[in-house]
Every structure is written in C-alpha cells, then in structure tokens.
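Structure first, then comments.
Subset of chains shown; positions unchanged.
Residue numbering begins at 1 within each chain, and the chains themselves are lettered A and B in the order written.
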Amino acid sequence: MLTFVLIHGAWHDGSCWSEVAAHLRNGGHVVHAPTIAGNGRNADRRVNHAACTKSIVDFIVSHDLGDVILVGHSYGGTIIAKVAEAEPQRLRRLVFFNAFVLNDGQCLFDETPQNVEHTERGAKASGDDTFLPPFDMVRDVFFNTVSREDARRFYGNWTPQPIQPFRDKLDLKKFFRLELPKSYLHATEDVRVPMPERSWHPRFSNRLQRFRYVAMPGDHEAMYTNPALLTQKLVEAGRD
Amino acid sequence: MLTFVLIHGAWHDGSCWSEVAAHLRNGGHVVHAPTIAGNGRNADRRVNHAACTKSIVDFIVSHDLGDVILVGHSYGGTIIAKVAEAEPQRLRRLVFFNAFVLNDGQCLFDETPQNVEHTERGAKASGDDTFLPPFDMVRDVFFNTVSREDARRFYGNWTPQPIQPFRDKLDLKKFFRLELPKSYLHATEDVRVPMPERSWHPRFSNRLQRFRYVAMPGDHEAMYTNPALLTQKLVEAGRD
C-alpha cells in the first residue's frame, strides 16, 4: 500500500482531491491532500513560490511522512519539484499529472506566454495580486468532458490564485540531478489553448529524462470529472 | 435538446449521416443533414466554394433554423466557417469533426499538397472537373478500423467530388473575429498520408484559438464505422 501526498494546481485547494482520496483509501492507501499556502478559502494570498513550497515541506516534515508518492497537478508540478529538492529522502516517487515541469531558471509564466497579459491585468485589478478566470473562459478548456452544469458546479470550488508564484524563476539544478523515480500521468483530452505544441506530453514529460508514462482519457479537471479512473491511474503511476 | 445541422465532407452527401441522425433523434435532438450543392447522386457538379456555402446558408434560412449546432466534417469544415460568417446569429456552436480549418486566404489544396497532382489529373480526365479516388487508394487511409467488406460497402455511397471548391481561396477574416463557441471533435485513428505533422489536431484545432476538445477512437469515416460512438461525442461536442 502506498502513501500519497496529493498537491493541487492553481485555483484549487486540497479539497479538490476528496473523491480521489476516498477511492484511494478504499484501496488501502494512505492519502494526504494539503493546501498550498495562499490557496483555498480565507487564505493569506501574499505568497511567493518559496512560501508555497515551504508550506508543503512543512506539512510533510511535521507529519514525519516517508516513502511518499508525491503527486503534483498542473501548477503543482512546480511545487513538487522544489519539495523534492528539499526532502528527497522522504520520497519514493514523483508523479506529474498534467503538470508543468519547468526548466532550470524558468517561471510558470515562461511556459504560458499566451496567458500572461490577461492574468496580469486581472491580478492588478484584484487588489491582492490574485486572479480567478471567469467561468466562460475555462468551461471549454478545463472541463471539456462534462456538461455545463457539472462544469459550473466543479468551478464553484475554485478560488483566486496568487500570481507571484507564476512569476518566480525557479532554480531547479538540484531537481534535475535527483535520482528519484518519476512518472508522468497524462489525461489526453486536456489541451491548453492556444497550444503551439502538444503541451503536457511530450513537452513537459520529456524533461524528466527517464520516466514512466501513464495515459488516460480525460480533461484537466479529472479529479472532478472522472475521479474513479484518475484514482486507478494514480496507482499505476505511483506504484514501484 | 439540441438542433444539429450536419455538413458532410468531400465525396459524401447528407445521407452519410443517416445512422448518426437516427441515434440523435432517438436522444430527442433535431437533426438536419443537407447535401452541399454539387455533391450526391445526379447533382450538377459545376459549383465553386461560394455556391456550396450558399446552398447550406439557403437551407438554414429557408428552414428558419436557430440555435443551430453546425457540424462540419473534413472538407465540410471549410463550408461551416463561411456559413458562420453569413448567418452567425442563427448558430449556437460550431463543431469541427476531423475537419479543415483554413487560414484566411487559403484554399483546401493549400493544406493537402500531396493530393493536388493526382486529384487534378483525375479532375481533368473526368470531363466534369470531379474526382472519385479508387477504392484501393482510400481503403487503408479512410476506413482503417473496419474490414475490407465493410469498407467497400461504405465506399459504395461515395460520389464524384467537384474539385473547384478545393481551389477557391477563402476570405476568412470575419470567421476568425466571430465570438461563436467552437469545438473540435477528433477521431484519433484518422491519419492523412503523407502527414508531415499530426494534421487534424492540433494543426487545425489550434487555429480556433479557444475551443472545446473532444476525442474518440475512430477513423475518418466514423459516421459509417462507429455511428453510435460518434453520436455520443457529437453531443459532448455540441452541448453548451
């Protein structure tokens, strides 16, 4: 049985994994789904990427977790890479689920140039340097496999995302030297738009050098739109 | 419940959708499947792209259709783009199903350079500027998921295609300014040969800017080779 630590993406918090976590626990696995600093309801949104990483490192250390399968979704991929640098000996495998794998020295915005302008405009207007895209901007792109009603219900869980972590350039030299096993879990119906190249795989997966590739049909929000299948694939991605 | 107007591709006519239309109607949807001018049996084949577009615009206007989910398959993608320019207020969403999305100023031949020579040769030999590829040229490429017997039966419905619409350069400036919701439905086992890049998605889909991506296993002729699954995916692509 495996110990999963599930790290959500932007606009999400740890509660996005509730159905997946229930399935995993039914399968006998141990599951933690902490919320990154600055995310979730009523959070202090004045965070940078280092503070976000530290919140997850602190969670893992304070719970004294070991042999962890550390899963990062989307933006969460940038977090687990830095967590792995801090606490490699507590980890058994990294799983990137439709997640960013940044090159050394990059920030997330470097990989989403098409989103910078409207995101920065929204962050400026927010008063607290956050952005929450309106539903109609994300319905077709993030929730493409479900009905509008389901999409709206799932979107209701989203909260404003602190934007400074998208601007922070990350030193990832140590990450790319780590010998940790890595998997890339790819929901194949997830397309970022515009998308000059197939973005998640192989663009990001390939940066992991040797990795285990696991694919599933599904969209970017599979923890909401198909939690049962996502659970099965997380086990296939996470096992030894 | 949705109102579908299904626009066929080259060599096809509206009857290619008969099984899909029956499934959709069973689901409570309204379905129209007009034949583009110049296509089908006993048609006057002396048409250009404008006449083809006009025939569909006339159909939609004369039936006074509104809130239309306008679906274009293959070559039909070039038709629905121009229909959308003419009657955007009657449309609810565009669905491109393994369809060409031309850039402003392009013609279909610009995107199929490998087919121009043999198609033009056939058109010249035809006497009426049409081309119908022999079965052995298309069996493996278009009907790759079914037996030879089924492929031959489906191919029996094909009729000679007027070629002038493949040569006509299209002004698509208005199309690319339309705010209409768009979906790209991708049957993933459909490959055009030779295929310097993955052609349908993301080559054409990406030109739509923001779009909903829906994928299914299947070949180019899924209205024949898997109408039940295609129906389900058309609903997923067409709904709000």
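One rule holds in what follows: a residue touches a chain if its C-beta (ideal position, glycine included) is under 8 Å from a C-beta of that chain, and two chains touch if they have at least 3 such contacts.
Because the structure is a prediction, the values reported are computed rather than measured.
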*asked:* Let me spell it out: one sequence, repeated, and 2 copies placed. What is the copy number of the whole complex?
replied: 3
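Here, only the chains that are shown with their structure count from here on.
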*asked:* Between chain A and chain B, what distance separates the C-alpha centroids? Give it in angstrom.
replied: 37
*asked:* Considering only the defined contacts, which chain A positions touch chain B in the complex?
replied: 137, 140-141, 144-145, 147-148, 188-191, 193-198, 217
_Please output the residues of chain B touching chain A within their complex, sorted ascending._
181, 183, 198, 201-202, 205-206, 209-215, 236, 239-240
